[in-house]
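Starting off with a structure, shown below.
Every protein chain of the complex appears in place save one, which is left out.
Showing subunit A:
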Amino acid sequence: MDLPGPIHDFLLVFLGSGLILGGLGVVLRINPIYSAFSLGLVLVCISLFYILTNYHFVATAKLLIYVGAINVLILFVVMFMNSSEYYKDFNPWTIGNGLTSLVCTSILVSLISTILDTSWYGIIWTTRSNQIIEQDLIGNSQQIGIHLATDFFLPFEFISIILLVALIGAIDVTLQ
């Protein structure tokens, strides 16, 4: 979407803060139903990110599949479990937790410093110069359709077989 600059930045900051809070909410909340709702919030924020980068088809597909199907499935599984046992032996800080958080934070800090140090715009300007102008007139959904029907036809068929096998397998496992 070609929004003016300040609206774009404001939406980015808004969605980014939703993402940060939701990510912390999934990991740190005690009640698993609240963490499932935080997961829904994170997935909605990610879908709105995709609308900001002009990919409407992938944004809608993510909203439908992730929030509509996978999040609902996870909520069903959470509510199926008995939740009275979670408050008994909740030990929030063991040695393993501290070690993991230390390692994760150090790798995250090194990755962020690498991202901020790389000169991305030097790489972008050298590869963007041979973009054909007609490419911009085709919409996002048509581009995906063209790719899936010509270049990626075989992976498309394999994906449908994978989905079928997963469906049959999930039903077969739970019917015992």
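Simple rule for what comes next: a residue touches a chain if its C-beta (ideal position, glycine included) is under 8 Å from a C-beta of that chain, and two chains touch if they have at least 3 such contacts; residues count from 1.
Keep this in mind: contacts and distances are computed from a predicted model.
Colleague: For the complex's missing chain, which UniProt name, "Trafficking protein particle complex subunit", "Collectrin, amino acid transport regulator", "CIB1 protein" or "NADH-ubiquinone oxidoreductase chain 4L"?
Modeller: This omitted chain is identified in its UniProt record as "NADH-ubiquinone oxidoreductase chain 4L".
Colleague: Over the whole complex, note the residues of subunit A touching the chain we left out.
Modeller: Residues of subunit A in contact with the hidden chain: 8, 12, 16, 19-20, 23-24, 26-27, 32, 35-36, 39, 42-43, 46, 49-50, 53-55, 58, 61-62, 65-66, 69-70, 73-74, 76-78, 80-82, 85-86, 96-97, 100-101, 104-105, 107-108, 111-112, 115-116, 120, 123-124, 127-128, 130-132, 135, 140, 143-144, 147-148, 151-152, 155, 159, 162-163, 166-167, 169-171, 173-174, 176.
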